[in-house]
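Here's the structure, in structure tokens; my notes come after.
All protein chains but one are shown in place.
Labels for the chains are A, B and C, by order of writing; each one numbers its residues from 1.
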Amino acid sequence: MAVVTSARAVPRRRRFDRSRAAGVLLVLPSLVYLTLFVFIPVIKAFATSFTVRDRDDAGNYTYRVGLDNYAQLATSDTLRANVIFTVFIAVTSVAIVFVIAYVIALALRFGKGPTAKLLGRIYIVPLFIPSVIASYAMITFLANHGFVDGILQAFGLPDGAFPKIVFDWKGIVITQVWLSLPFMTVLLSSVLLEISDSLIESARDVGASSWQIFRHIVLPLSAPGALIGVTFMFLGVIGGFTVPYLLGPNAPQMLGVSMVYYMTNYFEPYIASTQAVAIFMLSLVAAVYYVRQQFKREIR
Amino acid sequence: MKRWLRPITPIVAALIAVTACGGSAPNAGVSDRPSAAAEDKELVFYSGGDTNVQDLHVKQIIPAFEKATGIKVTFTFLEHGTGAQGIYDRIKAQSDAGKTQWDIDLWESDTGYYTRPDNLFLQVAEKDIPNLAKVPKPTLDFVQNKAVPYRGSSVVLAYNSEKVPSPPQTYDDLLAWIKANPGKFAYNEPSTGGSGDAFVISMIYKYSDYQKYVTQPFSAANEKDWDAAFAALKALAPSLYSKGVYPKGNAGTLDLLNRGEIWMGSVWSDQSTQALAAGQLPKTVKITQINPAFNGGAAYIGITKNATHKQAAMKYLNFLLDPAQQSFIVTGAMSGYPGIDWQYMPSDARSRFSGADKEYRLWPGGTYGQDMQRLWHEKVAQ
Amino acid sequence: MAAQAPAMPAIRLSWWIDDPRMRRMLLRLFGGALAVFIGIPLLTLVLWSFAGEWFWPNLIPTQWSLRWWQEVLENPRVIDAMVLSFTIAPVVTFLTAVVAIPAGYAFARLDVPYRRTLLLLFLIPNAFPRIGLYVSLAVLYYQIGLIDTYWGVVFLHMIGTLVYMTWITTATFRSIDPHLEEAARDAGASPLRAFFSVVLPLALPGIIVASLFSFLASVDEAQGTLIVGTPHYITMPVLLYTLISSFQRPVAAVFSVLLALPSLLLLVVAQRYLHSEYVAAGLGRV
Partner (left out) sequence: MAEVELRHVTKGYKDTTAVDDVSLAIKDREFVALLGPSGCGKTTTLRMLAGFIRPDAGQILIDGRGVTDLPPEHRPTAMVFQSYALWPHMTVADNIAFGLRLRRLPQAEVADRTARMLDVVGLPGVTKRYPSQLSGGQQQRVALARALVLGPKILLLDEPLSNLDAKLRVRMRDEIRRIQQELQITTVYVTHDQEEALTMADRIAVMNRGVLQQVGDALDIYDRPATAFVADFIGSSNLLTGTLRLAGARPVAQVGDARIPVEADGLADGAAVTVSARPEDMEVLREAAPDAFRLDDTRLVNFGAYKRLLGRHPAFGQLEARVPKAFRLGDEPVYLRFTRARAFAGDERPRG
């Protein structure tokens, strides 16, 4: 009797939610992995960025906690120039890739001829070429007295008239464009595929020209998806090392290169970590934007 | 050799600073069996660097050594030396654990490791390694006798002999030549390779006393002299290749020479000699040394303090310093300078670097090096 | 009835877009330029790999030679590096799939608590500069003994591939009609059975593409491998880094061709999965 009473007295427990439990269980392995191999190192890098190292005249080091590294990042002309340069390169390469990839994606979506087919085959190739190779190929291709220069000079271009591309921002941008083209094209293609034919036909029906359809229908409809691609590529370029290291100018440097130099050559891992955290903060703005876009789309 | 491999060894060095406290390196394979006091039958040798270093040991020295002594050499090669810190940690872990039989006998790595305060390397003497007598004393002093220099290289001037009939003889000559031939000289970005550093260091030695750097410990005060050097380098920029473009890496300068973009540049003696031999540079390119010389450096091998096979290790080093073996270093694919004095070398080896002076100045590197590279980027790069 | 709308202005600035012949011509021009831009740099590399001697200002090598190929192929370390690269990549891809596919499914279908926050966390590997991450990770590796180990390299490669695979599979699973799975459950299949016999086959194209990308990313990774893999785990791109940095242009070119070949072969094999529908199955739709 007593047992029954007590059983009644227990309030009805919330039904055990199997979907939630399964969800947690399935996400757990990747979460454990990310914690071990990403989150902990990131937190360590944050901690390192607050470690300040002082050096006396004889070269002995003392350590303390402080914000000096960040102050140095903000006040050093070299570092500030690097930040501006990095953003400039990222914006320029993303813009150029975006335009070229958009044209390819449009051709793939709406074109039917052999040219569209050819485009569909070649744009993907750089995806399969490691970035080290791509950078190396670009150097031999674009250098002064390189392949292109040689061909142009054979056609009468005077020696020395070929613009400086390698060891210059142009070299980074061109190689970055080369490497990022497949990703952006693939992404834009998928976005354009999602725009149904009837939306375009209905615009034609009310009298819009191809350009007007592009301007008023295709472009705005593809904008949210396209922005995601832009965000992604922006993140990639901002943190990149290989391309700017092999093809970039001596100064200013992109942050990825500068970071490695501080780490390796100048023996300043603390400043390097600070730079990493700074890039992270820059990227975070883009990442938060990305996630917000995602959720907007999801709600739709 | 490792100096021109610096660009591809990023970051690991940084770990030195960051993991200074960490290092519980694996001590797999540490043997605790009693020392083979009488006759060592084997030798454990860890090396690192570029392909040619490996080839030198594997194809040349080790077979000859094994044949001559009957000692079996276990050779492990660290590709371009990037794992050096890991090996150092491994040795240190055995020291910290109080082991008396360390599992690495010989280690070839960056100079800085041998003189670390951890004191992990044996001080060598002539009584153990007779051929040490042939080694120039300053190179031994440089590492407090804790490692043996067995080959060297220095930065030299490479020039296109078609365009430059008589190359500059001194650094000041060189500076005058650069100004007279704008756009035709390049030195690579110092952080990316030692041949670029050398040009900058020569400028520093022009404005600051050389002796302070090779005989005295680090002092930040010396860096005050550098402002004038950097200002001079900055002023030189308009006369350099492409009005101040510094190629990436030692290879970058050779690349420009190869493409005929520049007529002269600072390069490593061994690298350029190899490139010439392999037909990767036009035959018109010649090398020469200025006076006083650009800096260079020796490659060292150290015996670990509690090496299991100390005797064998000493034998190997002595064998390596033998003029016959040294000849391979000079005349073979290595194209290096000998570790012993040139006077002990056969005449065919001596004629190898006819254009170069075969002498070089030293540069302490370390903190000076880090500061020099950072300051160059802040004050010279554009 | 509303008045008839006026006719459109006859000529616009954008006339060339509306003229199909002009458009076709411009597209051809564009296609040609793109083919040159993408193809010729790679062909230059191939030329270099066969160059016995090639000095400025010759447009093609003055001497042809196979000696660089011979030199590279006779070098056991090259073979080792190749074998390592192409054995690590499948392992990385497999492990990534095993970890990422369940997560992708959960994000797509199940009620995962704090989903929003988790998705944000999943972006961190991409938002934090890789170099900084790798160095921090290397310090950790020293402490837990993963430095210079096979698994250390594998786990490092997974940083990039895991997030990517999770995104693509999430999108792929979401694009599959949940009714299909429900119907399978209705027919008496257990959740696992329903997943493996209905959902997984339908998601296969997306998973194949994600795997392909993982594979390529693993083959491409040099920076991190250099830090945690040396001296015993030297992959192809790491070795290539060395060659580019030392003055070995033809050798590096041979190497580049060697390294690019398997990937390009993969491209041919994978061509049919590379339709935009699949490839991007998800990129934009997570």
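As a working rule, a contact is a pair of C-beta atoms (placed from the backbone, for glycine too) under 8 Å apart; a residue touches a chain by one contact, two chains touch by 3 or more.
Quick caveat: nothing in here was measured; it's all calculated off a predicted structure.
Within the set A:Leu193, A:Ile217 or A:Leu284, the residue that contacts the chain not displayed is A:Ile217. For subunit A, the list of residues touching the undisplayed chain reads 196, 198-199, 201-209, 212, 216-217, 220-221, 223, 300.
Methods note: only the chains that are shown with their structure count from here on.
The chains in contact with subunit B as well as with subunit C are A.
Of all chains, the one whose mean C-alpha position sits at the greatest distance from that of subunit A is B.
Taking the mean of the C-alpha atoms as each chain's centre, subunit A and subunit C sit 14 Å apart. Along subunit C, residues 56-57, 131, 135, 139, 241, 244, 249 each make contact with two or more other chains.
The multi-chain contact residues of subunit A, meaning those touching 2 or more other chains, are 48, 145, 246, 260, 263, 269, 272. On the subunit C side of its complex with subunit B, the touching residues are 52-53, 55-57, 75, 77, 131, 134-135, 138-139, 142-143, 145, 147-148, 226-227, 230-232, 234, 238-239, 241-242, 244-250. Against subunit A, in their complex, subunit C makes its touches with residues 5, 8, 12, 14, 17-18, 23-24, 27-28, 30-31, 34-35, 37-42, 44-45, 48, 56-59, 98-100, 102-103, 105-107, 110-113, 116, 118-133, 135-137, 139-140, 155-156, 158-159, 162, 166, 191, 216, 219-220, 222-223, 236-237, 240-241, 244, 249, 252-253, 256, 259-260, 263-264, 266-267, 271, 274, 276-277, 279-286. By the touch rule above, subunit A contacts subunit B in their complex via residues 48, 55-59, 76-78, 143-146, 164, 167-168, 245-246, 249-251, 253, 260-269, 272.
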